[in-house]
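Omission of a single protein chain aside, the complex is shown with its protein chains in their original locations.
Here the chain labels run A, B and C in written order, and each chain numbers its own residues starting at 1.
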Amino acid sequence: KTGPSEISMQLPLFFNTKEEDYSKARSKRHALRLRILQNSSEKEE
Amino acid sequence: KTGPSEISMQLPLFFNTKEEDYSKARSKRHALRLRILQNSSEKEE
Amino acid sequence: MNASLQDIVFAFLQTYYQRMSKDPSKVSALYSLTAELTHINYQVEFDLGGETLPTIKLTGKENISKFFTRNNKKVSDLKVLIESCDFQTTGANHSSVLILTTGEMFWTGTPTYKFVQSIILTPNPSKNDSFDITNDVVRFIADNLSPYALETIET
Partner (left out) sequence: MNASLQDIVFAFLQTYYQRMSKDPSKVSALYSLTAELTHINYQVEFDLGGETLPTIKLTGKENISKFFTRNNKKVSDLKVLIESCDFQTTGANHSSVLILTTGEMFWTGTPTYKFVQSIILTPNPSKNDSFDITNDVVRFIADNLSPYALETIET
């Protein structure tokens, strides 16, 4: 937590989006990450 | 690149370390990341 | 500062993002005349497979106004998750505020992009109890997941 008074700012904070939209965008990022890690481990074999 | 004149500041910049030390610390982070991703994909199965 | 610093920072973030979503052409009104802005370069096609997005640097309220108006479609579609928010007082007699946020940004149909943002709010000389944005810097952060290949430095 960063500020002295906790009342107003509860992190994480969503702006202009709902959690479902975020979760969709986040799973797109997750898929890209898995691909990168699989490529890099194939290179090592 | 960020600044107008390129001469002085070539990114990335190492401070107080050699590339070998960085590469060792980075592979420690890589191992931790692989473990997290393997755990999360096991959970999904 | 009567309102606590955190309340000022929180109120600012709400105004800043609400205006982007509701009326991008009004965003530049938040900036000082000679403000400096480093923001997403909306003129460049987004690389949906990449980890970061390019940024562009603008100086002055007029250029900032043109920027937000010209890119109003993308600006109003911006969605943000703020994960951390640090702030300190700064400037003449500590009356300005330095804000450092980290989080993730995305638009309809894109993956999330990790970013960090530093903003300075300076008291508006003509309207007391209100602030202008004098500095606003966005930087995207790559995951850098692939293992670090020691560049073989050709000597």
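In this text, contacts are C-beta pairs under 8 Å (C-beta built on N, C-alpha and C of every residue); 3 or more make two chains touch, one makes a residue touch a chain.
Worth saying up front: this structure is predicted, and the values here are computed from it rather than measured.
Considering the entire complex, the omitted chain makes contact with A, B, C.
Across C:Ala11, C:Ala29, C:Leu53 or C:Val116, the single residue that touches the chain missing here is C:Val116.
Although one chain is not displayed, subunit A still touches it through residues 19-20, 22-23, 26-27, 30, 33.
For subunit C, the residues touching the chain absent from view are 34, 36, 38, 57, 83-84, 86, 88-92, 94, 98, 100, 102, 114, 116, 118, 120, 134-135, 137, 139, 141-143.
In the full complex, subunit B touches the hidden chain at residues 2-5, 8-9, 11-17, 21-22, 25-26, 28-29, 32-33, 36-37, 39-40, 44.
Just so we're on the same page, only the chains that are shown with their structure count from here on.
Between subunit A and subunit C the centroid-to-centroid distance comes to 18 Å (mean Cα coordinates, whole Å). Computed from the mean C-alpha positions, the centre of subunit B lies at a distance of 24 Å from the centre of subunit C. Residue positions of subunit A with contacts to 2 or more other chains are 33, 37. Shared contact sites, meaning residues of subunit C that touch two or more other chains, fall at 145, 147.
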